[in-house]
Structures are given as C-alpha cells and as structure tokens.
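Every protein chain except one is present and positioned as in the full complex.
Chains: A and B, in written order; residue numbering restarts at 1 for each.
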Amino acid sequence: MSDEKKLAIIATKGSLDWAYPPLILASTASALGYETEIFFTFYGLAMLKKKLNLQVSPLGNPAMPMPMPVPVIMQAMPGMQSMMSSMMKKTMKKKGVASVEELRDLCVEAEVRMVACQMTVDLFEFDTKDFIDEVEYGGAATFFEFAGKSDICLYI
Amino acid sequence: MSDEKKLAIIATKGSLDWAYPPLILASTASALGYETEIFFTFYGLAMLKKKLNLQVSPLGNPAMPMPMPVPVIMQAMPGMQSMMSSMMKKTMKKKGVASVEELRDLCVEAEVRMVACQMTVDLFEFDTKDFIDEVEYGGAATFFEFAGKSDICLYI
Partner (left out) sequence: MSDEKKLAIIATKGSLDWAYPPLILASTASALGYETEIFFTFYGLAMLKKKLNLQVSPLGNPAMPMPMPVPVIMQAMPGMQSMMSSMMKKTMKKKGVASVEELRDLCVEAEVRMVACQMTVDLFEFDTKDFIDEVEYGGAATFFEFAGKSDICLYI
C-alpha cells in the first residue's frame, strides 16, 4: 500500500464547467490505482450538495465556445445563465459525457476521500445537512497531512 | 534543514477572494514547518501593495453565494463591485476570518519568501515603491530553482 501513488486535489470552483476537472482527474486516478483525496473549499463546496444546481457563465471567459456569437452584454441578460447551463448539460448528455452527479458517484464508489473546508462552510453558512453523507470536515492543516506525501497535488 | 518539506506557490489572481488561498496555504504550511515561497505574477502582484484595495466580483462566477438573488446584469451596475467587496470584508470580520493584510503579515513573520515576477511588474508598470519591503524580484527561472525541489507546487 505504501507504494501506491497519491493524488491530492484542492477544488475551489463550483461552476458547471469547472466541477468537471477535479472529478474527472480523481476518478481516472482512482481507476489507475491512485489513492485520491479532494479538499473542497471556497466555491468548490457547491459540488458537495446532494441536490446539485451548478451553473455556467460565459462572462469573463472569451474562450468559451458558443453555439452562436452572442454579444457580451447579452450574456449578462436575465435567463442567459440558466439557458447556457441547460444547453451545456444537454450537449454533455448527447456526447455521452457523464454528468457531475455521475462522476461524483464514481469518485465515492472508488473511495476518493472528500474533505470539506470547515472554515469556508462556516464563512458561507453552508448547511452541512445539504451535503452528501460521504463528506468529512477539516482545515488546511488536515489537507497538508495527505498533500505532503502526495505524488501529484493540484489546485483547481 | 534538508529534510524540511517545501511548498512553492504561484499566485496569479488579485481579487479579494482569490487572495486568500495562497496566503492561507502558505501560512498554514509554514506553521507546519514547511519552507515556503510564493511567486507573485500577473494579477497576483496586486496582493503585494502596501495599501491593499482588493475587490471581488460575482461576474462569471455563478457559484458565488449571494446574500440575496441578484440578476447578472445588476451585478455589473456601478457601485455593485465595491458593495460586494465591502460586504465580503464585513462578513469575514464577523466570522473571525483574518484579513488579507493580517494573513500577509503572518506569512512575512513566518519567513515565507515572496518573489514578484519582474516581467509582469514591467508589463503592467507597477511601481515597486508601492510594494511591501519584503518582496524580492525574479523571473520564471528563479521560480524553478525552488519549485524544482519542492514537495508541493501549486498554481493558484
């Protein structure tokens, strides 16, 4: 067991697009035999809710491929964010890409350790009853226990 | 000393929210006995100013918890960014979270090495007289000297 590779991830974003990288990397690493831990902090805590409602926004991200050209100001109009999020989910499904929920389930099944940052939970007044049951709680010091002996450590 | 763990951080963001992760991680690591260095580049240089005026914006970040629902277009209105920044600072204080200044002081006291990217200083025409005295200057090659032997290296 001590020869097992280790992957530590800090997941700080909670949008629909940026929820994917930590979950894809964690589930892939687990499948490759890595011991994996994700530390969820700041906006990344939104990924731990039982009922996910992640959204995506093109604002401030000129590199986001759009199905058609939309002026920036229009991207800020009411309803645009929900529409974009709904479209992204449909495209993902059509292309056979797993949903965030499915990837998270994969991680749980693969025994990826999931730690929520207690400080941010308190700061943003998240209700931990809304989080999935597999979550543990800790702080930055908890994170370093595992990260300090990891082979790969990513801040996402 | 050669057995000391090493943490290298590249701090590239300069908003009020994203100023926290590098400083929290660096000060925690130092307290745990890590030798720590932060390389400040791009927008991260704003964190080095003696007089900090960091702001936060919900634009493009649908995962930011809002005290009340605010339409995206309203978030772009004059005064909103200052109001949000002021509210975040008050919430932090009320919850007993240290300010960016306090965390930076902690890092300085813990002898976290702080290196500013000379190329970005020149590019953005920062006046280095505005920076705190503890800053050293260097380039990407300087960064790799330390990062290459680090145990954890994070791009934030």
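Assorted remarks:
In this text, a contact is a pair of C-beta atoms (placed from the backbone, for glycine too) under 8 Å apart; a residue touches a chain by one contact, two chains touch by 3 or more.
A quick note: this is a predicted structure, and the numbers were derived from the prediction, not measured.
Touch with the chain omitted from the figure is made, among A:47, A:107, A:121 or A:156, by A:156. For chain A, the list of residues touching the undisplayed chain reads 5, 17, 20-21, 24-25, 28-29, 31-32, 34, 59-65, 71-73, 75-76, 91-92, 95, 97, 151-156.
If you put the missing chain back, the residues of chain B touching it would be 10, 12-16, 41-43, 46, 54-61, 76-78, 80-81, 85, 119, 122-126, 139-141, 144, 147-148, 150, 153-155.
Here is the rule we use: only the chains that are shown with their structure count from here on.
Measuring from the averaged C-alpha position of chain A to that of chain B gives a distance of 22 Å.
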